[in-house]
Structures are given as structure tokens and as C-alpha cells.
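With one protein chain withheld, the remaining protein chains of the complex are depicted in position.
Chains: A and B, in written order; residue numbering restarts at 1 for each.
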Amino acid sequence: MTAISTAFGLVFDPTVLAVIMGSAMFGMFVGAMPGLTATMATALLVPVTFFMAPVPALGAIVTATAMAIFAGDIPAAMLRMPGTPASAAYADESYEMTKKGQLNLAMGANLVFSVLGGIFGVAILILLAPVLAEVAINFSSFEYFWLACLGLTCAVFIGTGDPLKGLLSLFIGLAIGCIGIDPAAGQPRFTFGNVDLLSGINFIPTLIGMFAVSELLRGAVTMEKGGHVVAQAVGNLMTGIGGVMKRYWFNFLRGSMIGTVIGALPGAGADIASWVSYAISKKTSKEPEKFGKGHVEGIVDATSANNSALGAAWIPALVFGIPGDSITAIVIGVLYMKGMNPGPSVFLQTPELIYAVFIIFILANLLMFPLGWAAIKSAKQILRVPRNILLPIILIFCIVGSYAMTNSLYGVVLMVGMGVFGWLLEEHGVPVAPLILGLVLGEMLEQNFMSSMIKADGSLLGFLSRPIAGVLGVCTMAIWALMIWRALTFGASRAAAGAKA
Amino acid sequence: MRFNDAVVGTAFLLLAGAMIAMTFTFPAFPGQKYGPSLFPRIIGGGIILCSVLLMLREWRGGGRPLLVLDAWARRPGRLASFALMLAAMVFYILASEPLGFMPTAFLIQLVLFLWFGVRPITALIVASVMTIAVQYFFGSLMRVPLPRGILDSVL
Partner (left out) sequence: MSDIISRRSVLAGAAAMGASGLIAAPAIAQAKWPSRPVTLVCPWGAGGGTDATARIIGAILEKNLGQPFNVVNRTGGSGVVGHSAIATAAPDGYTIGMITVEITMMHHQGLTELNPTSYTPLALMNEDPPGVQVKADSPYQNIKALADAIKAAPEGKFKASGTGQGGIWHLALIGWLQAMGLKPNHVAWAPSNGAAPAMQDLAAGGIDIVTCSVPEARAMIDAGKAKSLAIMAKARNPQFKDVPTLNETLAINYSVGAWRGIAGPKGLPDAIQATLTTELKKAFDSKEFQDFMNARGFGMTYQDQKGFAAFMAEGDKAMGSAMNAAGLAKKPA
């Protein structure tokens, strides 16, 4: 108990609180800017934290990242420009809501469920860290291979409309992911001797290109129509949130659970969590036809998931010193610097610091509510800016954001190329979301497939020989078999109906 | 601008074919049975399958024209807006290294504002303020190495 009261003393110190406040605003800003990710915010804080005491140092990182993951939702809803990759899964959905005049509801849901999801993740971190970490550490390349396969099935659900074109889009994404040095043998593929292509197709410029630049191109030709200002429903942010909460409380719980589990797995973070939970939400929804047309249900799942994943990523980081995502990879470095060697012993040696981290986590999530509210309020002014002023400004942000990811013009070239390509795809009814998912999961899939093949001496049975891998594998194949069967029977019945007509 | 699915299918069929053809130049890895060519071939196969299905579906449905032009594509003004948006991005790629971020971003915004009918004085003010704000936030605060160009010695 004394450790906990010491921890409170450490956190509720004027300097620490000031640092938390400052980094909260910093994180909010970084998250809302496209191309600037929560990981970048953390990396930039590192040199600052070198000269700080452990508690403010960790407080700065915890707060900044929590805010950044939420803030990514704001430009996603207003401009179809996800501020961080974690918001990409439901950027379309919230943007459609805005176009329908439901910006308040979209943002309110994003804010409330980000806060709640974040708190859920922290609660699990506090209560179950050691148990969950013990499970997560037993995942080898076989298990990760099946997880990646399960992730790919999501593509079938997130694509709207035409499943065949969704599948095509997924394959295109996987193909684009093959560009660069292959993850197993280190051989360059499809690089045409170009140094930049060796580094592969960077994910964030692609994201900005496919979502935001294609929207700019569409915007440029509809400029004269002028009528950009969609009348937004009256009322404040919280109008209707009570109803959403009552109706979709289960979605919140499910999204947070999925986020926590995926976050706790080393190597899979908030972005994958939000894709998966959005797909599951659509799959199990009673009204899947509303998805993609501005429906709040999937947003509840996904925005809870990405914020809960953030806290859960600290589980393997604190218990084993194994990063759950790229943010905690940096955090582990900071922990070492501050003499808190992560691992089971840290809970015994410096429990007050661990409790302090927990308290800051809760504080950061609570602080997210008023700060997020203020951020949304001020960002809403953006929608009043005439479109002929807004579009060129967005273009500059897209360019700088893409540049920031590669620190070179390659990011900008990639953004333009992918923007035009994405525009063409959408013109032809090919959804871009499955492509992005393929790009995210492609390397994980191939790396773990090749590694597992070598480990199993080329025997496919090896993929099922470990208990967890076996269960995951059987589940994946069962889902695929079911989908193919349904596609076939559905196709047959439609063909029969067509013959009758 | 919309081609029908048979054209889309053909395009991706050719791309996937080229991709698979390229995998035959990949070296096999010593002491390893599965080389870097395995995965692209599987994916190429998937694209071909989807493309063929798309083409079949289009032919069975039959009768859609090869290319449908949207209304805007026939109006020179809108076509120019579209081209200008793209040209602005290409201009940035070509000019930002020699000129630097600030002049390039300023010019792009100014030209686009004026083309889209923003009043010149507003255009000037917004372009200047935004350029400085972005340079400050990304360049100074976030330490993104934005090209310095001709302002190298001043910044």
C-alpha cells in the first residue's frame, strides 16, 4: 500500500502535472496531423526525457501517445485523412457520417469510446498483466502466420459492395507489399535497381495518397458545386451518445477485448486492432448493409479497440521487456535509461514507479475527455472554411506528412502515385481499404510463412502441430470453407433466379 | 472516367502476368527450397483469378460500353482543375529541393487559391501564414528535415 501512496505523491507533483498537460497537447496536435504518428511523437520525446526524472519522462510518453491515437480520428472524420494509421480502418465510415450531417455523433462516439477503451486497456494492464503476457509469449511464427491469415479474412468484410473487387484489391495490396527487399531471403524484388524502392512501399504515404489525395482529386472537379457545407445536426457532442452507448455497449466491450488481446501480442498494435474489430463488428452486425455508409456501430468497436491496444502493448513491455508495438519499443529504451529494467523484477524492485505509470495512464485517459472536446470544437471550424481555401491547405499537409515518414521526396512521389492509383481504383468500384490491409499484413504473412516452412522442414502439417497454432489454423480454415460454401450456394441461387427471369 | 470490368480485368491480368514473369529472374537461395519467388507467384495467381472472373462477369452481363466519361471530364474548366491539382504535386516533387519547402509550398497554395477563385489578398495572407505555420511545426518542432533550398542561409 505504501508503494501506491508513494506513486500518488510522485504523480501529483506540480512539475509532473505540468509535463503531462504539455505532452497531452503535443500528442493531440501530432495525432491530428496526417503523417505524424504516435511513434514519431514518442521518438521526439526521447531526447527531452533524457534529462527528466523517471515519472515525468514516462508520463510525457504515456500521455502523448494516448492523445495521438484519439486525435487521429478527428481529421479522419472531417477530411477523410486519417491522422494516424490506427484511424484508417474507419476513416471512411466517419467521413460518411460527416457527409450525412452527423459529425457531432461521429466525433462524440470517437471521443467517448476512445476514453472508455483506453481505460479498459489500462484496467487489464493493471489486473492481468502477468497472466496475459505469459500467453502472448508463447506465440511463435506458426501462430503469427495463422493470425495474419485471420486478419486477411477481414478484408472480405471491410470492402463494401462487390466482394470480387474487394478480393482483387486485397491481392493488389499484397502484391504492392512484395516490392522491396523480401523478408526471408533478403533479395530485392521489383525494385528495378532503385534505392528508394528497396525500402518498399511505405505504408503511411500510401495511406495518405489513397484516402486523402484521391479525395482532393475528386474535390478539385466538384469545386464549382460549392455546396460543401453539409448542415450538421444541431446539439452538442454528447447528443445521442447515451443512445449509442445503450445500444452498442456490447460492441464497446468486444472492441476493447480484441484491442487488448492484439495489443498485448508483440508486433501487432493499435492499427491492426482497429481493422480486425471493425471487420468483426460488420460481420456480426444485425444491419451490415449500413456499414460504409455512415453507421456508428463499427466506429464504436474500432475506436475502443485502438485505444485499448495502446495500454495493452505495455503488458509484454513491462513484464518481459518485449515491445508490444513500436511505441513501447522506444519506451523500453527509456525504462533502461531510468534504471527500471523491464521484466518481472521491476514489479518487485520499483513498484512505486510501475504504479505511477498506471496512475498516469488513467489520468491521461480522463484528461482526454476535456482536451479532446476542446480539440474537436476548434477543429470543427475547419468545416466552415470555404473549400477553395481548404483543399490547397490539405494538399500541403498531405505532402509534408508523407515527406515526414521517409524524410525524403520518395514519400511524396509515393503519395502522388498511390493517390492517382487509388482514385482510379475507386472510380472503377474497387475499394481501397482491403488494399491497405494487404499492405499492412503482407510482410507479417510472408515472413512467418517462410520462417515456419523452414522450421517445419517444408511439411504443411507442422503449421498445425503446436496447440495454439492448431486451434487458430482450424478456425481459419473453417471460416474460409464456410465463406466459399456460402459464396457458391449464393452464386448458384442467384444464377437460378437469373435463369427463371 | 470509367472503363468496364473487362478492361479492368485485362489490365490487371497483364500486370500480374508481368509480375510472375519477373519472379523467374529471382535467384534461388542457397540451402533453401522456397525462394523469394514463391509468394509473388501465389499473389499473382490470385490477381489473375480475380481478373478472369471480372472479365467473365462483364461478358456474361454484356453490353456496357468500354469507357464511360463523367460529366466533368467533358468540361475543360474542371479538367483543368484536376490537372492543376496533379501538377501542383509534381511541381513540389521537382522544385522543393532546389527552391526549398517554404517558397514551393507558398507558390503552390497561392496558385491553387487564385485558380479556385479566392480573393488575391486573402490568398496571399493564408498562403504566407500556413507556410510559416507548417514550417514551424513540422520543421522546427517536429524536426522534419524539410528542404531548405534558397533560404538555406537565412533559416
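Simple rule for what comes next: contacts are C-beta pairs under 8 Å (C-beta built on N, C-alpha and C of every residue); 3 or more make two chains touch, one makes a residue touch a chain.
Quick caveat: nothing in here was measured; it's all calculated off a predicted structure.
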- Message: Out of A:Thr222, A:Thr284 or A:Ser451, which residue would touch the omitted chain in the full complex?
- Response: A:Ser451
- Item | Selected from A:Gly180, A:Gly209, A:Pro392 or A:Gly438 as touching the chain missing from the view | A:Gly180
- Candidates A:Ala18, A:Leu127 or A:Leu198 - the one touching the absent chain: A:Leu198
- Which of A:Ser5, A:Asn138 or A:Ser378 touches the missing chain? It is A:Asn138
- Quick one: which of A:Thr6, A:Thr222, A:Thr284 or A:Ser408 touches the chain that's been left out? A:Ser408
- In the full complex, which residues of chain A touch the absent chain? 39-40, 42-43, 46-47, 50, 137-143, 180-181, 183-186, 188, 195-196, 198-200, 202, 266-267, 319-323, 326-327, 329-330, 332-333, 336-337, 339, 341-345, 406-408, 443, 447, 450-452, 454-455, 457, 466
- Where chain B meets the chain that is not shown, the residues are 29-32, 99-100, 102-103, 106-107, 127-128, 131-132, 143, 145, 150-155
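We adopt the following convention: only the chains that are shown with their structure count from here on.
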- Query: What whole-Å value do you get for the distance between chain A and chain B if each is reduced to the mean of its CA atoms?
  - Reply: 23
- Would you tell me which residues of chain A are touching chain B in their complex? 29-30, 33, 36, 40, 44, 164-165, 167-168, 171-172, 174-175, 178, 182, 184-185, 187, 189-190, 213, 216-217, 220-224, 386, 388-389, 391-393, 395-397, 399-400, 403-404, 407, 409, 412-413, 415-416, 419-420, 427-428, 430, 446, 449-450, 453-454, 458
- In their shared complex, at which residues does chain B touch chain A? 1-3, 5, 8, 12, 16, 19, 22-23, 26-27, 29, 32-36, 38-40, 43-44, 46-47, 50-51, 53-54, 57, 72, 77-79, 81-82, 84-86, 88-90, 92-93, 96-97, 101, 105, 108-109, 112-113, 116-118, 122, 126, 130-131, 134, 137-138, 142-146
